[in-house]
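There's a structure below that I have some questions on.
Showing just some of the chains, left in place.
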Amino acid sequence: MKNVKLAVIYYSSTGTNYQLAQWAEQAGKDAGAAEVKLLKIAETAPKEAIAENKDWKAHLEATKDVPEVSLKDLEWADAVIFSAPTRYGNLPSQVAAFFDTTGGLWFTGKLANKVVSGMTSAQNLHGGQETTLLSLYKTMHHWGAIVAAPGYTDEVLFAAGGNPYGVSVAAGKENLPDKVRKAVVHQTERTLQLAGWIKSGNTQK
Amino acid sequence: MKNVKLAVIYYSSTGTNYQLAQWAEQAGKDAGAAEVKLLKIAETAPKEAIAENKDWKAHLEATKDVPEVSLKDLEWADAVIFSAPTRYGNLPSQVAAFFDTTGGLWFTGKLANKVVSGMTSAQNLHGGQETTLLSLYKTMHHWGAIVAAPGYTDEVLFAAGGNPYGVSVAAGKENLPDKVRKAVVHQTERTLQLAGWIKSGNTQK
Amino acid sequence: MKNVKLAVIYYSSTGTNYQLAQWAEQAGKDAGAAEVKLLKIAETAPKEAIAENKDWKAHLEATKDVPEVSLKDLEWADAVIFSAPTRYGNLPSQVAAFFDTTGGLWFTGKLANKVVSGMTSAQNLHGGQETTLLSLYKTMHHWGAIVAAPGYTDEVLFAAGGNPYGVSVAAGKENLPDKVRKAVVHQTERTLQLAGWIKSGNTQK
């Protein structure tokens, strides 16, 4: 996986998915990926909505220096790990807005064969943790990306909730437990490993 | 169904879903709904993106007088027919952005028991016509809405492609055929009828 | 809802969904449904597979007197609550086998307008609790049934895991907690209430 360029692309309003994304970033570096970028999806919510929510406003301020993802980043990446909360079982509009700008890359085949996996959060225990990831994977199928959901490929996944579609949590005020971090590390390593194999093959052809 | 307030809520970039929505509006009026509102979801795409697409720009201009849907409209409605194109098997970010503002209504139970169904379009024949409607219905389940997909409840549905999740078309430059209009009429009448029964029951309890 | 005939149709291999179904049956009776039937879906697994699993074999024996669901039962019901475990995010083959026999009813429109909701279980916390119910609802859309997922229409749902698509549990050896039973009661009452309104409307038309 030393040949793999990894983009960890996240949207977070109050920090949960930023935490998951940071863990994936660290795991990517620890695993020896060629390059790892932690990239946030631009906030598109109205300023008034954000102003009414203290935690949201604080998180936006706290992460103002995290670079925003661009289409160039997406084209650059061999592997992508997405992390975003649910919105009624679907992806947040911020993520959708970013995806809606990728038509040019899609049309010219630049999104095919990237290896992808996703992570998510919801307020309730079963508030869209599964269904949101499947919405992500629908878009990935349209892109011609290669979906490498973790399944049950490592023991650490069971302890973290056993979501075969990707790491997921119930969001709240508390810090996420270390067992979740371990699952993120596994998912990241797996995504990188598959991307490395595919990139090697694709280069040698 | 004479007691039912129907909102036809659509997003359209170049007119296909506007056409579907207009047919649903007309069908609602013809069926004798108490009140019918045709409402567009606000455009949230960057101006530069729209400027680059002649058809998109023209449609935006042509529909500038169609009222934008508000949260009050959503609260007001007994029945809702949504119409929106696919974006990679999911809903457009414009629709997601609107749904993301409904948290207050959701939290206070104002979205429960509305009777809903959806319509959609894609560029390809199988470009998300089915999966986009199921993404819509996920959100509806979270709302506690009552999903009244048409299934195969009328002969006219077969001629229009037989999409049991809702009327769908392959978008293009051509006018949509009348067999699609007939399917929209049936779906609208069915949605209204179910909403009428539920409203009558809910009022008498 | 005193006019509603309710079928609680379940498949269970070791008892979890039988418990959920029994709670729904009791809730239906307590709510004053016209008639309530608890019906099991026939076992279709090879005898050798069952023989190798002590719990499965014991459950099959313990429930041998529960009547097997027939097509007549399905036609008879105004409301149906399904309960079945996940199999890799999809419905068990036993349930699929039953659904595969319903073509005649479907073709003659006998499955339309039934009000339905579902319950499920998985071994892991996020092992298909959400996605299995959405597979059920796909079939229901094809039937023209009316999907009345609970959403977040009552406080008791949050305590039971907050699965908006239907009550769900992580199956195991332990007894299911009472908070799950309360969620089942709510889901059953909601399904009955909607079915009652729809039946009243449908009869008066």
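Quick notes on this structure:
The chains carry the letters A, B and C, assigned in the order they are written, with residues numbered from 1 in each.
In this text, a contact is a pair of C-beta atoms (placed from the backbone, for glycine too) under 8 Å apart; a residue touches a chain by one contact, two chains touch by 3 or more.
Worth saying up front: this structure is predicted, and the values here are computed from it rather than measured.
Taking the whole complex of the structure file rather than the 3 chains in place, the copy count of the single sequence reaches 4.
The criterion applied here is as follows: only the chains that are shown with their structure count from here on.
Centroid to centroid, with C-alpha atoms defining each point, chain A and chain C lie 34 Å apart. Centres computed as Cα averages put chain B at a distance of 29 Å from chain C. In chain A, the residues touching two or more other chains are 89, 127-128, 131.
Contact residues on chain C toward chain A in their complex (touch as defined above): 89, 123-131, 134, 158, 161-165, 168.
On the chain B side of its complex with chain C, the touching residues are 106, 109, 112-113, 134, 137-138, 141-153, 164-165, 193-194, 196-198, 200-202, 205.
Looking at the complex, you find that chain B touches chain A at residues 44-45, 49, 87-93, 96-97, 99-101, 106, 127-128, 131, 135, 138-139, 141-143.
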